[in-house]
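The complex appears here minus one protein chain, its other protein chains still in place.
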Amino acid sequence: MTGLNPANEQRSPGTAASALAIELVGINKHFGPVHANRDIHLAIKRGTVHGIVGENGAGKSTLMSILYGFYTADSGTIMVDGVEHKITDSRHALALGIGMVHQHFMLVDNFTVLENVVLGAEDSALLRPTLNRARDHLKQLARDYGLEIDPDAVVENLSVGQQQRVEILKALYRGAETLILDEPTGVLTPAEADHLFRILGKLRAEGKTIILITHKLREIMAITDEVSVMRQGEMVATLATAQTSPEQLAELMVGRRVLLRVEKGAATPGAVLLEVENLVVTDDFGVPRVKSVNFQVRSGEIVGIAGVAGNGQSELLEAIAGMRDQQSGEVRVKGKALSLEGDDGAARARAAGLAHVPEDRLRMGLVTNFSAWENTILGYQDQYGAGPGLDIAKARASASEYMKKFDVRPANLDLKTSNFSGGNQQKLVLAREMERDPDVLIVGQPTRGVDIGAIEFIHNQIIKMRDAGKAILLVSVELDEIRSLSDRILVIFDGQIVGEADPATADETELGLRMTGSHKDHVVTEPGTLPEHETPIQQTLVQMSPKDNSGRDTN
Amino acid sequence: MEQLLVDITLILDSTVRLAVPLILASLAGLYSERSGIVDIGLEGKLLAAAFAAAAMSAVTGSAWLGLLAGIGAALMFSGIHGLASINFKGNQTISGVALNFLAAGLTTFLGQSWFKRGGYTPQLSGDQRFNPINLPFAEQLRDVPVIGQIYGELISGHNIITYFAFVAVPATAWVLFRTRFGLRLRAVGENPKAIDTAGISVTRLRYQALIITAVLVGIGGAYLSIAQSAGFNNNMSAGRGYIALAALIFAKWRPGPALLVCLMFGFLDAVQFRIQGQVFPIIGEVPVQAIQALPYILTVVLLAGFIGRAVAPKAAGVPYTKER
Partner (left out) sequence: MTPLPRWADVVLLPLLNVVLAFLVGGLIVLAVGQNPLQAVGIMLYGAFGYGSGFGYTLYYTTDFIFAGLAVSLAFHAGLFNIGPEGQAYVGGLGVILIGLALNGMHWALVFPLMIICGALFGAAWAFVPGYLQAKRGSHVVITTIMFNFIAVSMMGYIISRILKPAGVNSDESAPLEAITRVPQLRGFIELFKNSPVNLTFFLAIGALFLVYWLIWHTKFGYAVRALGNNPVAANYAGISNQKLIMIVMALAGAFAAMVAVNNVGGVQGRLILNFVNGAGFVGIAVAFMGKGHPIGVGLSALLFGMLYQGGQELAFQMPGITREMIVTIQALVILFTGAMGDMLRGPLGRMFAQPDPAAGAK
């Protein structure tokens, strides 16, 4: 792999240094004992879209935060337009023409678009003249790049896609020539993502440089000119997008051949154990996220829910687990409807035989201040001891047994849970939920932030549960995971189940289409002409989208 | 009729006097909380400033030096609060509570050590205090019916801090909503990350807010001991810092409404002694304690969401940490 060399060496040597918008040389960054960026070299050509891919925790965001001046590197140099700069803070980066659109937007929710755009870049001590000038400037930017947005709208009333446009406007308003986008499509609806890519195309055409951080290879292939791959804090390769393939990138990201198929036998579905009927769930702000969802999970099968993050999966899981109020509809475990009075629905769901591995173990599944044994009884605390007392000896005994069985390291019952690695924390949660012998297991993002060694173990445990006759509902944003584990795939989009697929025969593109809502009625609803598609992926999507595939599910 | 006007003017006049420290403390809290720093410690700062002002004034004979000392004391307290809540990312509520006790303990302790009068400072007089200012024409207009009464009693004849307090309200509104500083202040209290990524120091901005807080509450404290009264006595803030906090919550962290609420609380304070023992139609006799408790009860009712909803600045109380 030639990519291990400093990236610029593989470019045509005739190019002048100033053809590079950004060049990073020998960047190192530590967070305590973690070496987040290890001797990174990266060159980014002006007027291109440069993708940076890597798994969670590979160091992509850290590297970009260094470029943006949010962190300072421990060592290494940053060259902007061929000139070395010590970027001390974000203001400095902005002055050098580097703007960043963060994964979680840095907007003040109760400010107007205009106020958000000028914040920190006001050109006078008084607000009114600043705002008036900004309003004109914004209009011009909107015209140039297709970033139409009402400058006086309050940000909290805008859609996520519109908020992202405000972030882009913020950067452009500050004169950004290089724009960093960190996982920009994770929160977008497909239509919004389309719009974003169109904007990015315009920006590139205008000579702006774009750095796109993502872990979605599809996006990389669709829009980037070059792509750099990071793995465990190191830059492993920089390639021209046209000369690589998703398979090669995936291999580089993970560092070995990805095992796409988990070894498992055929499913033997039995009785229906989990039924979801006409379920409607709203989020914390009362916005409906799950819109009349129906499905069943039988014993001995794994049903995977595939979808782009933010399409209602989280709310669906939490509602089934009894943590979130249902607006209407019903969840039945072994034919019995779960009651939803009060805010302790999770206890009744467990009592009914349902176990829940939550999507976010740190936020939800663990009390990180608790020691390991205490977390192994979380949710089952009432099973330990007869009266009001807690049977600590019994709890420790079962904790010790689980930790051995799931090979949790270090095998220290009294270690604070926050001191375990992500993979071991996840094993603690899995052990706790699987070892109670539930009838129904619902699992969210089982391998998020988990090291590769643990992934296979976790996958095998899930299969084992299935083979033991449990009904398993799996939610993951990793399509590969869904495909390799599930016996049936349900596709969720915008809070609705929009299709069902057989993982053995389902085509990846086909699934992608459904997940992004671009499938049949969604794409062709715009009457007359097809929408303007500018990026290669959209063209392929349209070409491949069969107009008539009503027979698909019956194959 | 004439007498009624006199009575009303008198009540309103004392309403204004009693509201001044509340207004200043409320505005002070507004800057702090708008920047994302919860300030339970207003009470303590008020008390410390009152003591420092009276002590300095007693020693130097200058009310102005007293005022400076009051501001200085409040600055010191704000500094500790900033250190705890900004630098060490400690719990802002706990820090505020600690400062309130610190003020209660230190003022009495130092007062006794320095002046040996059981915690009281010496009586102040003349230039040691801020005395009433008679506005032009107050004397000449005295005999004009109604207007003379209102102008002469209600508007004229207050000390300079009172006038300052009433100017500080529109000034705060202007700063908050019309200036760059105000925009950033409101932003850092709602989403400090937005400020940080815009290349502005969150720490610096929050300290600036705490300084303004200290100046305002310092002036408010000085008002208690060297303008409204003629010296410091034990625990003379008597919960006004908490009332000011309540007013701030009531006003939903906006300066104009804060003024109105403070005037209302000042009015309750002004009438409570007048209605003692009086029998009203229908409700009968109103115990003075009920009036005293009213601001607190109203605040609880408001917080419970029974009358509107008080939504605090989103980042208030949360120390800002750059996360990985």
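Each chain carries a letter (A and B) given by its place in the written order, and its residues are counted from 1.
Going forward, contacts are C-beta pairs under 8 Å (C-beta built on N, C-alpha and C of every residue); 3 or more make two chains touch, one makes a residue touch a chain.
As the structure is a computational prediction, the values presented were derived from the model and not from experiment.
Across the entire complex, contacts from the unshown chain go to A, B.
One of A:Thr77, A:Gln140, A:Thr268 or A:Asn369 touches the chain omitted from the figure, and that residue is A:Asn369. Only one of A:Arg91, A:Lys170 or A:His356 touches the chain withheld from this view, namely A:His356. Among B:Leu65, B:Ile80, B:Ile160 or B:Val175, only B:Ile80 touches the chain left out of the display. Across A:Asp74, A:Glu330, A:Asp382 or A:Asp407, the single residue that touches the chain missing here is A:Asp382. Against the chain not displayed here, chain A makes contact via residues 32-33, 321-323, 342-350, 356, 358, 363-370, 374, 377-379, 381-382, 384-385, 388-390, 392, 416, 419. Residues of chain B that touch the chain left out of the display are 40, 80, 83-85, 88-95, 97-110, 112-114, 116, 119, 239, 242, 245-246, 249, 287, 289-290, 292-293, 296-297, 299-300, 303-305.
Note that only the chains that are shown with their structure count from here on.
For chain A in complex with chain B, the touching residues are 31, 36, 62, 68-71, 89-94, 100, 102, 104, 106-111, 115-116, 118-122, 124-128, 130.
Across the interface of their complex, chain A is touched by residues 177-184, 186-187, 190-191, 193-201, 314, 322, 324 of chain B.
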